[in-house]
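Report on the following structure.
Only a single protein chain was left out; the remaining protein chains are all shown in position.
We call the chains A, B, C, D, E and F, going by the order they appear; numbering starts again at 1 in every chain.
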Amino acid sequence: MANKTAYVSKPMDVLKNSLEKNIMVDVKGNRTYSGTLEGYDIYMNVVLSNVSETINGENKGVFEKMLVRGDNIIFVSPSRSD
Amino acid sequence: MANKTAYVSKPMDVLKNSLEKNIMVDVKGNRTYSGTLEGYDIYMNVVLSNVSETINGENKGVFEKMLVRGDNIIFVSPSRSD
Amino acid sequence: MANKTAYVSKPMDVLKNSLEKNIMVDVKGNRTYSGTLEGYDIYMNVVLSNVSETINGENKGVFEKMLVRGDNIIFVSPSRSD
Amino acid sequence: MANKTAYVSKPMDVLKNSLEKNIMVDVKGNRTYSGTLEGYDIYMNVVLSNVSETINGENKGVFEKMLVRGDNIIFVSPSRSD
Amino acid sequence: MANKTAYVSKPMDVLKNSLEKNIMVDVKGNRTYSGTLEGYDIYMNVVLSNVSETINGENKGVFEKMLVRGDNIIFVSPSRSD
Amino acid sequence: MANKTAYVSKPMDVLKNSLEKNIMVDVKGNRTYSGTLEGYDIYMNVVLSNVSETINGENKGVFEKMLVRGDNIIFVSPSRSD
Partner (left out) sequence: MANKTAYVSKPMDVLKNSLEKNIMVDVKGNRTYSGTLEGYDIYMNVVLSNVSETINGENKGVFEKMLVRGDNIIFVSPSRSD
């Protein structure tokens, strides 16, 4: 199993590999925030730019920049070109 | 990827770069607090001045100064001039 | 940006500067507690005297003294004379 | 402001000064527990004796002794003779 | 006030003094678990034997032994013979 | 009271004594998971095999193996032969 480690992606690497790329952040309360990942920290706080917000599947706000608190995140998914 | 680091914004820098500028703080329970960022700490507690509150999208209170506890914050977004 | 620091209010300073003055404490569950701030600690636990309680905007109890647990606080706002 | 410190009540002093006196403990879920404070710890866990419980404002149980977990406490208020 | 300390019951002593005796454990979600206290730890996890469960005031299960996680406990009350 | 200690069951011993035996794990959201306890850790995360799930009292899934996160556990009860 030793060489298996080579295949493992560490969770935070998903964020590292998505820098400057588009991601979707799914947040408690049926909200999503999609935008370009500009940064993150070990608490999974993320900085997004050019953000589209959906609440219950409907488009709501558009934001130039946003800091999303990691606490409320359910999942983060990189967009297809990853 | 080493030089990529130069582009990364650390989440707390969003707050640092917004000092004395207008931000919107989105808080659990469908509340927003918009005002001038006067200060913050590592727990994401923020101090705002000249604050407008909305609950479920309706204008509610206006406050000269306010300390918002970081725990309940979903996101922070700087206003356009950032 | 170095001299900017001079303008920053630390969140806990909002409490320090409100000692012996009136504040409003907004708490989860649509509750507010307004009274004179007598003390606080680093967990944002606060001691109030001459407290008026509102629940869903209606006046409820009046309390001579009260210790409000910091955990449940959404925001603290000093009254106008600050 | 230095001598101001003399007037500050630390939150835990509200509990210390209420030992052997009556207090009301307001707990999440619209519950209150009123009784004589027999002890407490730094987590705000409290021991009460001769306790009356209300749920949604209605009298429910009566308990000889009770340990209330600090986690769920919204506020603690000493009764008038304090 | 120095000799007052003699009268203080530490919260965890309520558990210590209830070992091998009957207690009622009130848990979030309108549940109670009544049984003989067999053990506990500093997280307020408790071990009960001969346990009766009520949900919303109705008798539900009966359990020979049970470990109740401290996290969800609202209060613990020793039965009368304490 | 010194020799009383001999009778105390530490909460985690309930898990230790249930290894390779059947237990019921009651989880927030009116769910239960019953199966053979294969392992656990200090966070009360448990590994079960041959698991039956109930939600609101109705049988739902059956799972060969399952890791249940300790955070959401309300209680754990060993089956009768303990």
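Note that contacts are C-beta pairs under 8 Å (C-beta built on N, C-alpha and C of every residue); 3 or more make two chains touch, one makes a residue touch a chain.
Keep in mind the model is a prediction, meaning the values are calculated, not measured.
Although one chain is hidden here, its contacts on subunit A can still be listed: residues 4, 7-15, 28, 44, 70-71, 73-78, 80, 82. On the side of subunit F, touch with the chain left out of the figure occurs at residues 19-20, 27, 29, 31, 33, 38-41, 43, 45-47, 51, 63-69, 71-72.
What we mean here is this: only the chains that are shown with their structure count from here on.
One inter-chain figure worth recording: subunit B and subunit D are separated by 34 Å, centre to centre, where each centre is the mean of the chain's CA atoms. Subunit A and subunit E have Cα centroids separated by 43 Å.
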